[in-house]
Structures are given as structure tokens and as C-alpha cells.
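Take this structure, written in C-alpha cells, and hold onto it; I'll ask about it next.
One protein chain omitted, others in place.
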Amino acid sequence: MTVKIGIIGLGYWGPNLVRNFAQATGGQLLAVSDLDEGRRNRIAAQYPTIQCFADAEALIHHTDLDAVVIATPINSHYDLAKKALLAGKHVLVEKPLATSAVEVRELMNLAAEKGLLLMVDHTFLYTGAVQKIKELVEQGEIGTLNYFDSTRINLGLFNPNWSVVWDLAVHDLSIFFYITGGKKPVSVSAVGQSHTAMGIEDLAYTTLFFEDGMMAHIASSWISPVKIRKTLIGGSKKMVIYDDVEPTEKIKIYDSGFTVRTPEEMHRWLVDYRFGDIFIPKLEQKEALSGVAHDFIHCIKTGGTPLSNAGLGLQVVAVMEAAQESIRNQGAPVKLSL
Amino acid sequence: MTVKIGIIGLGYWGPNLVRNFAQATGGQLLAVSDLDEGRRNRIAAQYPTIQCFADAEALIHHTDLDAVVIATPINSHYDLAKKALLAGKHVLVEKPLATSAVEVRELMNLAAEKGLLLMVDHTFLYTGAVQKIKELVEQGEIGTLNYFDSTRINLGLFNPNWSVVWDLAVHDLSIFFYITGGKKPVSVSAVGQSHTAMGIEDLAYTTLFFEDGMMAHIASSWISPVKIRKTLIGGSKKMVIYDDVEPTEKIKIYDSGFTVRTPEEMHRWLVDYRFGDIFIPKLEQKEALSGVAHDFIHCIKTGGTPLSNAGLGLQVVAVMEAAQESIRNQGAPVKLSL
Amino acid sequence: MTVKIGIIGLGYWGPNLVRNFAQATGGQLLAVSDLDEGRRNRIAAQYPTIQCFADAEALIHHTDLDAVVIATPINSHYDLAKKALLAGKHVLVEKPLATSAVEVRELMNLAAEKGLLLMVDHTFLYTGAVQKIKELVEQGEIGTLNYFDSTRINLGLFNPNWSVVWDLAVHDLSIFFYITGGKKPVSVSAVGQSHTAMGIEDLAYTTLFFEDGMMAHIASSWISPVKIRKTLIGGSKKMVIYDDVEPTEKIKIYDSGFTVRTPEEMHRWLVDYRFGDIFIPKLEQKEALSGVAHDFIHCIKTGGTPLSNAGLGLQVVAVMEAAQESIRNQGAPVKLSL
Partner (left out) sequence: MTVKIGIIGLGYWGPNLVRNFAQATGGQLLAVSDLDEGRRNRIAAQYPTIQCFADAEALIHHTDLDAVVIATPINSHYDLAKKALLAGKHVLVEKPLATSAVEVRELMNLAAEKGLLLMVDHTFLYTGAVQKIKELVEQGEIGTLNYFDSTRINLGLFNPNWSVVWDLAVHDLSIFFYITGGKKPVSVSAVGQSHTAMGIEDLAYTTLFFEDGMMAHIASSWISPVKIRKTLIGGSKKMVIYDDVEPTEKIKIYDSGFTVRTPEEMHRWLVDYRFGDIFIPKLEQKEALSGVAHDFIHCIKTGGTPLSNAGLGLQVVAVMEAAQESIRNQGAPVKLSL
């Protein structure tokens, strides 16, 4: 069986999806759609056999298709995904899955009812770097997670409708939920600031609280003079730094830590520090988006759950919604029930 | 006139104060005190003419002294400073000035009544790097401040009684208030976590809000595998990165920024980015603590206000107090009236 | 007038030349040739109007063409360039221009006789970074050149026939001759080593000596675990570091130096050091190869001399020839008369 696929949206990310689905084993890219004629023509020139639609709904109702990939602006995700599910198609939606937890839950329920796959494209999960961190966490190399601290800042690409949380923190959140296997936050505190008249936050800091006391903190900015993409993951055994700006040495594993002496040993409280070796593992170099395409096709065929599944996408959206609410109240915590 | 000085506390920082006051023009170091005999003996061997006391109060009541420097644990600052002021001495207190805004205000009032100088040692203000930033801000080179974002993390030196806010954020706060000329925050939101049974936060994030919408954010940690000391200062004209880990190139000035087009120009909201030259100024290399000693002596003589004055120290302490309160409530904002 | 162009060789670099000449103003890419059918087909698919030849000579004798670009293996440069000049075509040759100074001189003479342009593609000369250095040197900002020290090392891409000097040092040499306006070396000393049975040097160090005592040193390696591309240019006024591995901050200008005191001032010889500001200029981001294509077309039309002209190409080849001879004699200097 070959999974027959259509892609909606040929803007910034769409052509990358086209290129990867056109080459993906087990799938066949039959159709694309975009309102813009120039975009359609560029794809048509490169892929003469692919059918091009101006209208997304025409693609959705294309009877030959098994699956639809949605790479349109955020606001349209829910509507298009719903239509595609109702039309009996498996659906892969560009991140974020939708604009609220309510929308995501409705889409998940609909997919479940129809026996269809609903997946979200959190591409970072398929990079060699994030795969390596997941492996380190799962194999217990890091120990108990003490903290997660991620900074993703640069200059540029203000989104006129959605804050920097929805544009940048979305990546850190997906990585966090992936490597922890969906560790559930109990509340969120966030602060943010807009430097334009539009009031869309271009700078934000989001904190997640967990039942065991752990914290995750995410700094996001469109107004930094330098590009930083650095995640610190502190464990009871080891600590990891994931620096995505590094061309190849993205992951550094520090055999460093601290131990608290027990009161019996000392009549006052003392901490011992340990500074050890550092290890920089070689990472897989394959294109992450190819992993997304193959996972989507594979899970359609097998009924399996993709790494970047809708449940993870729900956690990401729920946290971002809560963060926006907390930002309006200068960091007042917002309870979550996930 | 020579200012005659005594120093209380010969622990970690005290010997540095001894060395700098021993060499400071216009002052004379007459006495030191510490409960520990070994510490006293080490100073006595190096400075045979300096008088050594076991008892701090004996030093405070030494009639020859004009001024007392207090470099003891945080909890004793208020008490010793009060006694010294009551004994008619000018006072320099190691940072933080005291443990609460109430204490600081009482000391300030007492100093004012007695016509004595009360100063706090925020050493960083006297570094070539912070002096250069202050100069850039004052000369209008940076433009209006858009944000302040500082990270000060490393592995080690847990304080058993005072959180990482009081140990590390204290530096960032003093730098912020200094370069902005005491810009008043209206509220504070902070989050923090302890990884030991003592419950003292070893990881914390503090946000200050201002009336004009500006935000300042400070990340502090004792449990990072790497040492980072990086401050981003975003202005409407230029942006500055202050990286204190760099041996000489600590300050980078980016002629980069963004401009929002007016609605008349465009029917949708758009932002233009500008990436320009970068300038790394040569910095003064003198020891910062020598600047502290000279400022203290100079202001005693002239009745002037030191850079690291008690008013600035009050702002720092008030924010830290509010941050601790906010941490207890997972980031709920705490109003400030400074 | 439109310059009609054909390109010989569609291997590693050829497709980049095709793309840039296809877009170059004032020129028209009419034909390409390569022995390999697959390569020809890939170009034909992308550029349906371009004529494809298997045989290079057929392209050379294509009567519509004004100019031929040669991007074949080094050994064939001389032969193909000679044929093209004899056929009355202007010629652009991929670097190095030929395999010996004798060959280059013969091609230069032939071009002069025929009134044709002979140019070599030293692409680096057209980068924003090298343009900026040239500007700094010409405007006297750097002062008198004290030294040139370039390191270009990485792991990979052994050439089976030509040493690392011909593969990597060729870039540094072209940059050196360009920024100095062709400063003439009087001799060359080089050392090198091969780590394979083929005896082709994969590691080499080349030194140029000049009449005024100046030295230029170039380190080249295919067997370094890390990629370094760093050039230090020391002048009497300032020093420049050109780090081509940096994504944007490639040029750093140091206002640092030293001054020797005159014997009158001191009875022993003394040097004063100066450490000053550092400046990182914003660089042009345009594709360098587009500059090559436009310079070639422009100089054909105007009779002008391109930046990357055959005279410069001759200096580069003459030094590499001398370096190979010196390598055979463990660094014994080889005289040059350029």
C-alpha cells in the first residue's frame, strides 16, 4: 500500500514538505494547493506530475488522497484539519496543532472516532540532537531531571498575530515533552513584553512547574542582536548542553554535579561539587523533516503513534495558552490540568 | 585629612578589602577584626602595623577610627552597621546592604541623622565593563532601553541560608539600577527551585516590570555545568552584550535593531531589521575593588554620594525581598513602591 | 551587446557557474559540455534552452559563443584554454589557471596577441570579507604590512593528483596578491608531508619572502580534525583577523600594535604595546561567484582588467610551483622572478 498525500500551503515551510514527501518511501505526493499562483507554478515546474489546486477544499475532497498535510497560517489549522478529518483523511498539521487546547481536543476526538491519524509537525524531535538527548534520558544516563532551561533568541521574523511564545517557545516545549515522555506541568507562569504598537509579545519568559518541584524555563525573543539556541538539561547524574547554533558539536554531556551531605556527616549543611569529563557524541546528520514524513506514512500504515503525536501537541498548545494568560497578569501562575 | 579605617570580617572577601584599603590613597587601615585566630594571624603577618581584634564591637568602638567596613555574613550586616553608625563611624557594608528594605531604610535614616556616609560594596559597578555600559547609556548611544536580560550561572558555592537571588542576582540588580540611574520597578515576578532538603533556591528567574512597559529578566543558578555571565541590553538604537566570562572582549556593541513601519506605509504590520557593524571597546583594566575603596574615602571627605550608594542598595534589597515573596507564590507579581 | 557564453565541465563547481552565468546581467549562457551524460541531463532539465555537448571541442568551436568558461580538472586547463583562445573566445579558467608558470605565460601571450580576455576564477576575491580587507589596506588603515599568516585546514577531500598547496594554499595566495596589489616575492620556502602511499602532500606550510623583509606564511592541511580558516594580517597601524568559519563576524580589526623606542630614549632596547578597540564591520552578503561572472562579462565588454586577472593567476601558480620544488628539498628556498 502506498499512502497518497496532498499538501496545503506552499509558503515558507510548504516547499520543504513537498521535497521531503516527494522522496519519502511508502508515500506518493499527488497534489498541492495554495491560493498564490506563483507558488503553485514553482512547484509545478519542479514536479510536473503533481496536481495543483488553488482551493484547499478541492484538495481535501480529492478522492484519491489518503492523507493531507496542512502548512498554512496558524489560525486556519483547526478549520482545515477538521475538514480533512471529516473527509476521511489522515492529517499532519504544521506546529502548533491549533490555537487552543479546546480545538486540539476536538480534533483528537474526531480523529479517534474516525479511526484516522492526527499528527503535528514538531520537526525538532526528529533531529539527531534531540534523538540523542531522548536516548540519554531514557537510558538513565542523566538521572532524575533537575531542571530544563532553554533560550531561543535572535533578531527577526516578527509574527504579526502570534507572540514569540507561539513562534519560538513552541519548539522548546515540544522538545521538553518529548524527552520527558510527556511530564505533566501543574501550572505555568510567564512574563512578556511587546515593543511595537501591535501588542504582540516579541520577548517572553515561560516557566512550567511540576508536582515534584521541578521547573522548566524558556526564554524567547525576536529582538536579540545575536542568535542563541541553547538548552541546559540538569540531571542528578549528568548535565547536558544542547547548542543548536553549533554546526556539528551540538550536544555536550557533562559528567558534573553536586551531592548534598547528610546531616549526620556534618552539623551544618554542605554541598560537594563534582567536575568531570565532557563527552560530545557524534550525531545523525539526516534531514529531520524526512523523519517527520516517514513517521507520518509509517504510522498511517501501522496504526502506530508517531513521536510527534497529537497528545504531545496538545500539551504544547495548553502550555502556550496558559502562558499567554499568565503574561496578561505579570506572571501570576495559571493552573493546568493535562 | 586621612580617613582611618577598620575592617570587620576576614573571610572570603575581607582579605581583598584589606589589600585594597591598605593601598588606598587618602585612607589608612588601622584595624581589622575576626573571631577566627588563624585569619587574624595571616593578616598580622602581612601587615604588622595593623591592630587585630577578635571582637567586632571592640573595633567599632576604637576611638581613632573614622570608618568601618563590614564584610561579615549577610545576617549580621544590619546589626553591625547600626552599631557602627551609633558609634559615629562612616560605614561601608558588603553587598547586600541588609536583609530587608525595612532594615536598609532604618540604617539610611540613622546615617542621615548622624551626618555619616552609609555605602554598600557592589563591586561590579566599578569594573571597566560596567563603567563603559553606563557611559553608553548616558550618552544616548543605546537609545531608549527596550530590555535587560542577564544570566549568571555556574556550578558551586551554595549558600546555606540565602537563595541564589541574594548571591547572584544581587549583582545583576545593582548593575541594572546603576546603568539606568535607578529606574523604578513597579512590580516583580520570580520563580525558583531548590534541589536540596534545605529549601534554599539554587535556581531562580526574576523579572522586574516598569511603568513604561519595559521588563528586566535575571536568570541565576548554582547548578549549571558551565559558567555563563552574559547580559543583553537592548536599546532603540543599539544593543550591547556584556560577557563577563571573556577575558578582555567583555563588551560588544551591535549597531543592529528593528523599525516598525507605520500603518500608512503598509496595509499590514511590518518590521524592518537592521544588522550593522559591531564595536568592541577597550576597557579600563584597574581592579574594581580599588575603585570602591577610593570612592568610599573620597565621599567621606567630600560629603559626596558614591556610585554604589545606599539608595541603590535599597532598590536591590527591595527587589530581592519581593522576588522571594513571588517565588513562594509561583511567580505571582509583587507590587513595589520604591 | 550581450556576451554569449559556454561552460566546459559540470562536476563539483560547474553547476554553480551555470547558475550564476544564467542569471548574470549582460551575458547569455548558450551552451555547456561534459563527458558525463547524467550531468548534462541534470542541467538540461533545469535550463531547457541551453545547448548541451558531450565534447568540449564542439563547444569551443560553437560559432555563436564569445566566451568560454573552463571548470575541468587542473591538468586540462592549459590545453582547453589554449584551444578556446585559438578559436577566438574570451576565456575564464577555474583556479589554478594552469599547472606551471610557463603554461600561464604562454596563455597570457596568446590572449594578448589575439586581443582576448584571459581571466582566472579566484572566487574568494569577490567575497565581502576580502573586499573589505582590500579596502582597509588601500585606504592605509592597516599601515605598512608586517606579516600575513593564513591557516586553511580541515578533514577531507584529498586530491589524488595535486597537493594541498594547489587545493588550499591557492586561495590564500590569491587573497594575498589581491590585497597587496601583487607584492612580488623574491623566494619561497615550503615543507610538506604525505600520509598516503601516493606521495601527494596532504599537509604543507609555504613561506614567501619579500625584498623588504616581509614574510607571508600559509598552513594547509586535509588532515585536521577541525576546520580552521583564519588569516592574520599584521600592519604597522592595525591588525586584522579574517575568520572565514564565522557565519557573519568574519573580519575583526584590532587597533593594537607595538612601538619600538629609539635608543636615545632608553639605553636598552624596549618595546611598548598598545591594546585598543576592536571593530567588526558589517560585510556585503552577495554571492561571490556572481561577482566573478559579472566582472568577466564587464571586462569583455570594456576591455578592462578583472580583479582576478591572469597576472595575479600567474603569481599564484609561480609560487605554488616553487613551493613544490622547495618541499622536495625540505624547505630549501627557491628564487622567484615575477
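We just call them A, B and C in the order they show up, numbering each chain from 1.
Here, a contact is a pair of C-beta atoms (placed from the backbone, for glycine too) under 8 Å apart; a residue touches a chain by one contact, two chains touch by 3 or more.
Values in this document were obtained by computation on a predicted structure and should not be read as measured data.
Within the whole complex, touches from the chain that is not shown fall on A, C.
Note on the undisplayed chain: of the listed residues C:Ser174, C:Thr207 or C:Ser308, the one touching it is C:Thr207. Residue C:Ser256 is the one among C:Ser76, C:Thr180, C:Ser256 or C:Thr305 that touches the chain missing from this view.
Residue in contact with the omitted chain (choice from C:His217, C:Lys282 or C:Lys301): C:His217. In the full complex, the hidden chain is touched by chain C at residues 146-147, 149, 151, 155-156, 158, 160, 187, 189, 191-198, 203, 205, 207, 209, 213-215, 217, 219, 221, 223-226, 232, 234, 239, 241, 254, 256, 258, 260, 268-271, 273, 275, 326, 329-333.
Although one chain is not drawn, its touching partners on chain A can still be listed: residues 248-249, 255, 275-282.
The working rule: only the chains that are shown with their structure count from here on.
Viewed as a network of touching protein chains, the structure reduces to a simple linear path. The rotation relating chain B to chain C, fitted on Cα atoms, amounts to 180°, rounded to the nearest 5. Distance between chain centres (mean CA atoms), chain A to chain C: 44 Å.
Of all residues in chain A, none touches two or more other chains.
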